[in-house]
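In this view, the complex is presented without one of its protein chains, the others remaining in place.
Chain naming follows the written order as A, B and C, and within any one chain the residues start at number 1.
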Amino acid sequence: MSLITKFLSTLLHRREAGIAVMIVLLALVVGAIQPRFLTLETLRIIALAIPLILIAAMGQMMVLVARHVDLSIGSILAFSSIIAGIMFRDLPDVPIIISIVAAIACGGALGFANGVIVTLFRLPSIIVTLGTLSLYRGLVFLVSGARQVDPQYIPRSLIEMSQTSPIFGIPWIVILAFVIALLTYFFLDHVRLGRQIYALGSNPVAAPLRGIKVVPLTILVFTMSGALAGLTGIIYASRFGYVNPGITGVGFEFTVIAAVVIGGVSINGGVGTVLGTVLGVILLGMVNVALPLLGVSAFWQDVIYGAVIVIALLIDKSVRDRSARALAAARSAA
Amino acid sequence: MADAPLIAARGISKQFAGVEVLSDVDLDLMAGEIHALLGENGAGKSTFAKILAGVHRPTRGTLALNGQPVEVNNPTTAQRLGITLIHQEPISFPDMSVAENLVLGRTDSALLGRVPWAEMEQGAKDLMTQLGVRIDVTKPMRGLSIADQQMVEIARALASDSRLIIMDEPTAPLTPKEVDTLFKIARRLRDEGRTIIFISHRLEEVQALCDRATIFRDGALVDTVDVVDVTDEDIIKLMIGRPLRELIHKTGSEIGEVALEVSGLSQPGMFKNISFSVRKGEIVGLAGLVGAGRTDVARAIFGVAPAQSGTINVNGAPVTIAEPSDAIDLGLAFVPEDRAVAGIFKTLSVEHNITATVPGKIAPRGFISRGIEKALTAQSVKQLRIRLASVRQPIGELSGGNQQKAILARWLHTDPQILILDEPTRGIDIGVKAEFYDMIGKLAADGRAILLISSELPELLALCDRILVMAEGELTADLLRADATQETIMHAAVPKTGNHAQESAA
Amino acid sequence: QDPVSIVYIPKNTGNPYFDSLVAGFEDACKELNCEFTMAAPATAEATSQIPFITAQTQRGVDVIAISPNSPDAMNQVLDRARSRGILVLAVNGDLVDNYEHRDAAILPVDFTKTGPGQVELVGSMIGYKGEIAVLSATTDAPDQNTWIAAMVDSLKTNPKYKDMNLVATVYGDDEPQKSTTEAEALLQTYPDLKGIISPTTVGVAAAAQVIQSAGKADEVKLTGLGTPNQMRPFIKDGTVEAVQLWSPYNEGLLAAYFAVGVKNGTIKNEVGATFEVPELGTITIGEHNVMNTQAELTTFNADNIDDFDF
């Protein structure tokens, strides 16, 4: 009996279960209308839609768990990818990997700057990153001279990362994204430093009293988020084959935050799992792919997109309420 | 004494924004003693404790550990030196498991080291067994009662193997049985040669546990005494600089009609079938162990979190209270237990805090009249003797007792006929407490009905005409003043089934 | 006499298409000794150009050339500029149905020929047989819609195209992500698809990338309107045989010559008037004061693409 209640309450507690159910339902419903949705080819398309969001979502998730938010990732992504693009164009002899590292480092540096401003002046990250969202975009225009890096300069091997596959036809960038998710999982769940991020978000007042070095930890979290956004910039270049300073990554932060929140990461900090985030990203990716397949007019996409966010929030809320009630009932029954 | 003291504090002073809250404290703490810190609210006890634990840095003064000068710049250093502070308000990480809460922030392993989940949970389980509490260490901290959270804090201090453990009002949320357990542990630690600083407002606990006591007043150390040598009166005199009269003031006011009657109030998971009534002029106490559900009942009556079923009658007529404003319209008032969160508007002025309940009064024609507002506030400040620099200063700058007075003042302006006071004197020093008792008595004498929730039995026994007792969400006793004693109340308050009973049988 | 001051307001900053248009202005102004400035908003929204127009009016420039983000949202500010004696030119896109709010328009080609030209191009690639689809910009993009209507019309009326079948028109909103998803969905939904026409630079680049990824260059032929720089790798590696466009550079050139001519009184801005522009030859002002830089679209393929850099 108590085992069953325990199992039930864990299940109710698991936000992930809810998203998984939504994913299955969506697949079935869309599949019923458009059987083509349930093919391997679609799976590949969905898989390709995921890495861009997933990698940045890992960073954003850490930031949210630490009770912050990073709205500047779209601009960081653009900055990193334009830096890499410029290096590809102007320094064709430099090995690609150097440019990739440079892009990640640039992302990390901008994230670091976010972290420093947030901690040094004790400012709410939402406003700081709203500011750097604009500021970094300005930098993108500045370093690029407002000029696009054309496809001819993007190295073949980089583009092939989203086309060729080492195994089972799964493209490199998809594998990369899942490796990063796994690393993040390991870091957050099995490394002391990772646990401290949860602690920090769970109770920012208690954290310093427990010897957690809040300032460096916060800066680290923003730096990681920036670096992952930077890596996303590289993937962006790989997937789309050119880098434009004006459109790359615009509005990207909303997509990522939506995915992370759908994945059950609390914007109040301290709560959230890598699994949930991955599922949230998959759900969003599926919606993106399903709509054109269903022949839904492009006009409806935003409506559905917005509705999915609102519904996910409502479901999250009801799951939480239900688990709280179950907990209370269990308590009074005991 | 042959050995150097474990800690020697010299000339410790602390200023906050220019206000000196601790001045020139010299104190020696010996190895293997339990040392009480006593003093009124705001005397500086917690501040001193925090300085020892590296939370605050002293403005002036030095610390020596075993005769060696040390600088305790941050909590990590303190921990390394073997100093652990159990904070006044339990500080934990609500989203993380009990086991993790026990080890988080421990400095003995590398930051990039792996988290040994299994080991950690086993260790936590052992620690809980050792303490004699039944807490599932894999559950998140969030679900724990305050008392259990406090026990986890204590367990953490134990686990960290400290030389000096500072407990800042650890017993406030604990049941007598838990207090007993805590005392046993404390004595054992002392016998192992560790030092414990014990901060409490309950003098009987100090008498029962402590070896020496240091009394603070207005930020200065007044005296350090051997506990066996002094009486409570002596200590109180030292604390407030004057003697205090006996606690009993209830002046049998005239008891009238039933003002508030609840019947069959239930909220699944919180409380069940609560029925009682309070008459005009009557003070009805509500006793119970922490977590018994008293606050939940009060919140339900006042409409903060209405009950699922049951009825409420006010002055004989059934009423619906969907939100607090309904309750206020019916003449109810509620002083919540968690003053910092549910009571004050911390950054707003005292004035705005006091007039929060009477928008109609301060704005008779829709626009706020500064004159009326000033007058109302001045009246409150005078009537309740609220001590402040200016009515326009943020209420957060006031001491706890004065904040609580302002909250009461807020309600007096609504001229309530039924007052629900939830732990109104919690964390308030003896001097201000006496003022509160007096005020409560006067309110009843005016013919108001009062429901007084308190965890301090002497307080209830002194003030109440009748005492209700709750245990595990149910009403277990309704005692007349004549029948109520500490024993009868505790008998009803301790649950008949469940954890507590099993434990006491064991 | 002061040199004529010209300001050009493209749709947005960082759009490579306008870079060569600006270069056209700059080179012409070197010749003609006019003063040229460019001022661009960050995003290509309907209203983002308005403050720029007002500011330039305030600065008292002689000519405002603009690639409008909206056919009608700027009517009032443009009128105000014109009332101050400023010559207002629409460049590369017109204020469709709001012609009276600008003085003249400089367009690259006669847009009525664009649609049929594209159909012919894709037809020649697929042997005039099979399913084709269109990947456009936004659903109401006026130029694209004109071209698509003309495509549909010629598919219906020209017997040469009787075996070609337009199965879908989808919209990528000129966003790389969305265009990519839509292109992928096209390949997915229509396994027998033979050709895609994408009459927008963002769309054609995204579709090329998708076809390259899927390795379907042999099965699905792609064409559309694309800039040489954007399409160069795809044309070189055979993913795309050919795309078409015109020369934005010439638009800048023509606009500058026309503006300076009108301001100096050497060109009359009326329908039917003609004037000479070096390299472009004789330009005739057409209906609604529209003039074109070239008659036909330029087709870029593996043979000639390296001759172009824009």
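Everything below uses one rule, namely that contacts are C-beta pairs under 8 Å (C-beta built on N, C-alpha and C of every residue); 3 or more make two chains touch, one makes a residue touch a chain.
Note that contacts and distances are computed from a predicted model.
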{"item": "Record-based protein name (UniProt) of the chain missing from this complex, from \"2-oxoglutarate ferredoxin oxidoreductase subunit beta\", \"Molybdopterin synthase sulfur carrier subunit\", \"3-oxoadipate CoA-transferase\" or \"Autoinducer 2 import system permease protein LsrD\"", "value": "\"Autoinducer 2 import system permease protein LsrD\""}
{"item": "Partner chains on view for the chain not depicted", "value": "A, B, C"}
{"item": "Full-complex contact with the absent chain, from B:193, B:264, B:359 or B:458", "value": "B:359"}
{"item": "Absent-chain contact - pick from B:397, B:423, B:459 or B:472", "value": "B:397"}
{"item": "Residue of B:75, B:285, B:306 or B:343 touching the missing chain in the full complex", "value": "B:343"}
{"item": "Missing-partner contacts on chain C, residue numbers", "value": "13, 37, 39-43, 45-47, 50-52, 54-55, 58-60, 70-76, 138-141"}
{"item": "Missing-chain contacts mapped onto chain B", "value": "16-19, 21, 42, 218-219, 240-242, 244-245, 249, 302, 304, 323-325, 327-328, 334, 336, 341-348, 352, 356-357, 359-360, 362-363, 366-368, 385, 387-390, 392-394, 396-399, 401-402, 410, 431-432, 434-435, 438"}
{"item": "Positions on chain A contacted by the hidden chain, ascending", "value": "117, 121-124, 126-128, 130-139, 141-142, 146, 254, 257-258, 261, 267-268, 297, 299-307, 309-310, 313-314, 317"}
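Quick note on the criterion: only the chains that are shown with their structure count from here on.
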{"item": "Farthest-lying chain, centroid of Cα atoms versus that of chain C", "value": "B"}
{"item": "Approximate Å spacing (C-alpha centroids) for the pair chain B, chain C", "value": "74"}
{"item": "Inter-centroid spacing, chain C versus chain A (mean Cα positions, whole Å)", "value": "36"}
{"item": "Distance between chain centroids, defined by C-alpha means - chain A, chain B (Å)", "value": "43"}
{"item": "Footprint of chain A on chain B - complex, ascending", "value": "55, 74-76, 79, 85, 87, 91-96, 100, 104-107, 109-115, 117, 143, 268-270, 272, 473, 498"}
{"item": "Residues of chain C defined as touching chain A within the complex", "value": "12-16, 19, 40, 42-43, 139, 170-171, 173, 175-178, 180-182, 184-185, 188-189, 205-206, 209, 212-213, 215, 229-234"}
{"item": "In the complex with chain B, residue positions of chain A that touch it", "value": "189-193, 195-196, 198-199, 201-203, 205-213, 270-271, 325, 327-329, 331-332, 334"}
